[in-house]
Every structure is written in structure tokens, then in C-alpha cells.
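Note sheet for the following structure.
Left out: one protein chain. Kept in place: all the others.
The block that comes next holds subunit A.
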Amino acid sequence: MASVSEMYDVTWEEMRDKLRKWREDNHRNSEQIVDVGEELINEHASKLGDDIWIIYEQVMIAALDCSRDDLAWTCLQELKRQFPGSQRVKRLAGMRLEALEKYEDASKQYDSILQDDPTNTAARKRKISILKAQGKSAEAIRELNEYLEQFVGDQEAWHELSELYINEHDCLGDLGVREAAVFHGGVCVCVCKQHTGSVVTLAGGQCLQECLARYGKAAFCLEELMMTNPHNHLYCEQYAEVKYTQGGLENLELSRKYFAQALKLNNRNMRALFGLYMSASHIAASPKVNATVKKANVKYATWATNQINRAYQLAGRGTKENKCSVKAVEEMLESITMS
């Protein structure tokens, strides 16, 4: 089995620098980290100096991700020897227990960290991750909300919370329900876990309200993120997707605005471009809008169509590969007529 350095013709310094870059960018390319890191540790440990400790940590986490308990154990032992009694190493030991699905033991480990240091955010977040891994998303949501009351600036936590809300009661939102209503002759069929198969009228759709509320909460989390990261096009675009999913004219208009904002921040965001096209088309097609609004949205949708076509033409040049997708997009855009 060829070594990484042989296969890619790299020196140990380059391998060490690559690991650093992945660390700084917080990449989760665990298989690569294990390949590069394991070789570095086995062959070049003496040359790494004090860097070795942070590399042990990085490789250990990657090893857990790839079910390489042998490697994770080795790294953990080295770290324990060098830093006895360290909270940071204790957390790593906890993560290993999580990887082995020994959740109770892991939880105890984190509790002992929190006893010594109640402000240890890493341990609190690991406990929430355990809840998520066990499928207890309602509890995870509750704990994460409590955590965010104390640590209001934790971006990672806000994003995690938005994801939990989105996945919690996923009914594809109001648009999906309206379509189901048409199919079943005007009566809303709710497909939430509590009411699967039963028929619930739109007016009395209490469960529908709950579901849509989750999307509202996800939107709130993304609003927090957009406020603190106004230049991040991904948060704008995700917010727009949630609004679109919530449905209704007001939300559609908001979603269009935020898709447009995402595009302003990054004009190559294809999801935002398609999102702009779809939200503008839906608004233009709605019977509730007046002629001016309709005209404006037709204009936005047409602009988006041209941009999409241009992007696909550019992409199609020189590659035979995506001819199918180019054709599919062209036909899709043609088939939706704007009157």
C-alpha cells in the first residue's frame, strides 16, 4: 500500500501544512486527515516539535469519524500522557465514548468537566450532540435554546438550532399542504407523525400550525445569523428557502428579496438564482396580486431565466458531460409561460 508521500509526491512539511490548513478551515475531510495524519505521526513525529499535540487531537477526531478506534486510542493515550488532568483531553475521551455509542458514560464524562468548570461550552455542546445522536431532537432543541440564552453569540449553535427546527417536523410546509388539499378535493391531509393518514380540515389544522411554527423558529435563528454575518450569502439563501417553504404571499415576497440579496453577495449562487426565479414566478402567477406587482415579478423571473440560461451555456462549453442537465433546464424554463 503506497504511502501518501509516495502517491502524491509531497514532503512531510507539506503534509503538516495541509493539516494546518484543514484545521484552520475546519474541514471535515476525515478520511484524508487520517491518511495524512497517520503517516505523519508514524514516520515523522520527531520532526514535528510541539505541533504534534494539536495534530494528535485533529487526527483523533478524524479517526473517530472513520471508525478507526485503534488510531483514536493511540492519539488519546499520547495526549493523556502529555496533559494529565486536562479538560480538553477529557472532552476527547468523551467523544471517543460517543463514537462507541456509550452515551451514558460519555455524558458522565462531560458532567464531570462541567462540575469543575460550569462555563465549559464544549462539554455542554457535546451533551446536546448526544441527544441529537439518540434521536431526541425535542430535548436537544430545548437544551440548545437554554444554552443560547447564556451564550448568545455562538454562531455554530444558532446554525445547529436552525437545522434542528427544520428537520423536526418536516412537512414541506404550506405549499405542500395546499397541493395535497387540491388533490383531496379541498380538504387538507396532514402527514405529520401524529396524524398520518387522517384528514384534517385546513381551518382546524392545529398540527399544521405547529409545523409552520417550527419553520418560523428556524427563520428566527437564521435572522440572528444574518445580523451578525451580513456578508454571508449562504445564510441569506437558507433564510429565503425557509420563507419559501412557509408559503403564503408575504413569505414568498420575503423569500424573493432574500434570494436576490444572496445573489448580490455572491452572483454565482445557483440555488439563489433558481430560488429567485421560482419565487418571482409563483408571485406573478398568484391571483391575489395586482397588475403592477405581477409585471414586476415577471420581469424578475425573466431576468433570472436569462441568467440561468447564460450560466448553463457557460458551464456546457467544452464538456459533453452535462448536456443532459442543460437541456433539462432549458425545457423547464420554457415550459413555464409568463403571460
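Here is the rule we go by: a residue touches a chain if its C-beta (ideal position, glycine included) is under 8 Å from a C-beta of that chain, and two chains touch if they have at least 3 such contacts; residues count from 1.
As a working rule, contacts and distances are computed from a predicted model.
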item: Protein name as given in UniProt for the chain not displayed, "Cysteine dioxygenase", "Septin-type G domain-containing protein", "MPN domain-containing protein" or "Vacuolar protein sorting-associated protein 35"; value: "MPN domain-containing protein"
item: Hidden-chain contact residue, picked from the options A:A133, A:L148, A:M226 or A:L265; value: A:A133
item: Touching the absent chain when the full complex is considered, from A:M15, A:I141 or A:I166; value: A:I166
item: Candidates A:Q58, A:N120, A:T245 or A:Q261 - the one touching the absent chain; value: A:T245
item: Footprint left on subunit A by the chain that the document does not show; value: 133, 135, 166-167, 169-173, 175-176, 179-180, 183, 189, 191-193, 196-197, 238, 240-242, 244-245, 247, 255, 270-271, 274-275, 278-279, 311-312, 315, 319, 321-322, 324-325, 327-329, 331-332, 335
